[in-house]
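Dropping the structure in here first, questions after.
Shown here: the complex without one of its protein chains, the others still in place.
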Amino acid sequence: MYCKDRSNIIASITNFIANNGGNIVYIDQHVDREQDIFFMRLESEFEDDSFSIEDFKILFKNTLVDQFKIKWRIYASGIKPKMALFVSKYDHCLYDILGRYNSGELFLEIPFILSNHLDLKPIVDSFKIPFYHIPVTKDTKKEAEQKQLELLTSHNIDFIVLARYMQIVSETLIDKYPNKIINIHHSFLPAFVGAKPYHSAYKRGVKIIGATSHYVTEELDAGPIIEQDVTRVSHTHSIDDLISKGRDLEKIVLANAIKLHTNRKVMVYNNKTLIFS
Amino acid sequence: MYCKDRSNIIASITNFIANNGGNIVYIDQHVDREQDIFFMRLESEFEDDSFSIEDFKILFKNTLVDQFKIKWRIYASGIKPKMALFVSKYDHCLYDILGRYNSGELFLEIPFILSNHLDLKPIVDSFKIPFYHIPVTKDTKKEAEQKQLELLTSHNIDFIVLARYMQIVSETLIDKYPNKIINIHHSFLPAFVGAKPYHSAYKRGVKIIGATSHYVTEELDAGPIIEQDVTRVSHTHSIDDLISKGRDLEKIVLANAIKLHTNRKVMVYNNKTLIFS
Amino acid sequence: MYCKDRSNIIASITNFIANNGGNIVYIDQHVDREQDIFFMRLESEFEDDSFSIEDFKILFKNTLVDQFKIKWRIYASGIKPKMALFVSKYDHCLYDILGRYNSGELFLEIPFILSNHLDLKPIVDSFKIPFYHIPVTKDTKKEAEQKQLELLTSHNIDFIVLARYMQIVSETLIDKYPNKIINIHHSFLPAFVGAKPYHSAYKRGVKIIGATSHYVTEELDAGPIIEQDVTRVSHTHSIDDLISKGRDLEKIVLANAIKLHTNRKVMVYNNKTLIFS
Partner (left out) sequence: MYCKDRSNIIASITNFIANNGGNIVYIDQHVDREQDIFFMRLESEFEDDSFSIEDFKILFKNTLVDQFKIKWRIYASGIKPKMALFVSKYDHCLYDILGRYNSGELFLEIPFILSNHLDLKPIVDSFKIPFYHIPVTKDTKKEAEQKQLELLTSHNIDFIVLARYMQIVSETLIDKYPNKIINIHHSFLPAFVGAKPYHSAYKRGVKIIGATSHYVTEELDAGPIIEQDVTRVSHTHSIDDLISKGRDLEKIVLANAIKLHTNRKVMVYNNKTLIFS
């Protein structure tokens, strides 16, 4: 939740929870001094099972939300979010995510994997997950998009991960899943926006390359950054070496972004993220 | 502050502060699930200047401290802690700290610098800080220690920094300044405890070396770790190269530890530190 | 190759290759000034296909090897080494290696995967690689070892990778594959040798954890280090968090060690590695 910074917000909220029988098990707050905005992330346990999350929402709304003009979200713990995975031809992020998924490392469900190509179908099949092939060409773009939306809706998808999906997703999709489409870009943004960042990094002669996971917004590679990581390179590395070293960055960075998202640790404000501990 | 974890602690404390006219500007908490201990760090502003920190202490003690059996500390912001700097012959940490000190980067005062050698006196003089030379030999150890204690007491020293001070400090000193003596050890602890860690690192053929800043306890190099950092090395680096690369680590790690300490971000429990953000 | 450092070694060797119709495409050298040992790694192309690697070996041995008392190895490029993969119950390194293997990222063959448990058989099966189950108990240790050796020999295995294989390999195996058994240890060696290093790291309160890949020698976790990497942790991380963060380190470090080994970039001397670029 966040709102304009004012006195007594923390006490008011913690009080509200205590008075309703909740025990706070996690609290973290941040104040953006430039914008004068107060942010808070809070986890609370309620012993009385009869007190539902819906009751809480109504009560909270009628009291503090209106009083402090709070923007907020609430999640019941224990419910796995549903993730749709979009891929194209690169398999390293796919293997990585599916390996983690099978190991139980990720708190989520993958109802299906979608690709504009057939190349990765055998891998998806070996993991026994439904695979949908929706090719995208200039002519079929609208139609493909429609099919995607139907799939997403019919499976009650909560968020989408673009694991090196090589198509630009449409405005319609972005509007329908605001801050819920996670992309992995293979550079240390904002350096090397757009296509072929490893080639650009090689040409510029940088000594460190990176990868960036961000929420997709309408401006290309300009959405809120969730996670970044870097690794050293030198003149001895060819473009192929950069691509190979970058793959490991992409896997780790994307996996971390997914975990932060599903653990509800990410808050977006002003095209930036707050990542709570 | 910390105490046994119980329901309603957060609400009780935030309430207490709000009821006494305080506005919480920072709150962070942590629960050690293994030990079932609740930790909290909180900053609060009080508008009414007539409400002194002493009044607050009494009030807090009589209410919540007794109720929850809280271990706690309170600091008035705006008062620079007094740091005594102990050095021997290595000058890199000394230069680094004095440069930062002169730039106003460090929120502290340095009433004096103490050394068991005269080598670094010219540097200290050029920074116009009092320099005390207290040599330490096997025979004069007791006497030297006495002189150190007098200096520390007469200057109202709050904490001590050993910037590559090459003598083992006495139990008496450690007891008088518990978790208030910061040392920099030139290895990635607990690897390479004791003397000549760069030589040991070279011999073992590690690919990464490190530096560790910790509070001094009676067991050598085993106190609570405040900060660590590492850097890559390879077979092309000689012992001298490791020492040279390590110097940069030591400077940064020690400076960061000093900042964390003076910003009251460090809490010690069970021979470990909690570092608040 | 390495030998006692002497004048003219480089010129003698480069000359020898040029005179035999070779073109040097890579040369790197290192001198250990403490031990006075000269090391060199060299790649050369020979146009004339009739000049075999066997002829070269004889010629080289009769001239320079005898003259300079050189210890050396030679490899024909283009031949994939055969790797045996030993696993137990942890699947993250297994998934990572098999993903890379299928993607063509690794220059090697995996004739079989061996485990002392059956847990990971389904994963191996889904990648269509032969799986051998050789349980190891105190009573069957000798016998199990014998079966392992037979498998390794019958498949002409070049090197072994222990991907979190939870048994100590025998002296016999180590002697038969000197500097050819690669282990991944889940700590920043030499810190936290032995069992449960993440638990020890948690207890000690380190701010950085690591993983180390090394060649197996008779002394536990004390063999030549090939590769290490680290990541930051804090008091907010539980032991389970350390284990989870560590898994990513283990995967990357082990994969890098395998690549360095199969690219013939690693030379071992004096229980340390030289890693050529």
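Letters A, B and C mark the chains in the order given here, with residues in each chain numbered from 1 onward.
Operating definition for what follows: a residue touches a chain if its C-beta (ideal position, glycine included) is under 8 Å from a C-beta of that chain, and two chains touch if they have at least 3 such contacts.
Owing to the predicted nature of the structure, the values given are computational and were not obtained by experimental measurement.
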(request) Looking beyond the chains shown, say which of B:20, B:63, B:234 or B:271 touches the absent one. (result) B:234
(request) Give the residue, chosen from A:23, A:88, A:115 or A:273, that touches the chain omitted from the document. (result) A:273
(message) Just to verify: which one of B:32, B:109 or B:248 makes contact with the chain not shown?
(response) B:248
(message) If the hidden chain were put back, which residues of chain C would touch it?
(response) 7-8, 10-12, 14-15, 17-18, 23-29, 31, 232, 277
(message) Could you pull out which residues of chain A are in touch with the chain that's been left out?
(response) 30, 33, 188-192, 204-208, 210, 224-230, 234-236, 238, 271-275
(message) Suppose we count only contacts with the excluded chain; which residues of chain B make the list?
(response) 91-92, 95-96, 98-100, 102-103, 105, 123, 126-127, 234, 236, 244, 247-248, 252, 255, 277
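What we mean here is this: only the chains that are shown with their structure count from here on.
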(message) Are the interface residues of chain B and chain C largely the same numbers on each copy, more than half shared, or largely different?
(response) same
(request) Quick one: report the Å distance separating chain A from chain C, using the average Cα coordinate of each chain. (result) 36
(request) Go ahead and note the Å separation of the Cα centroids belonging to chain B and chain C. (result) 41
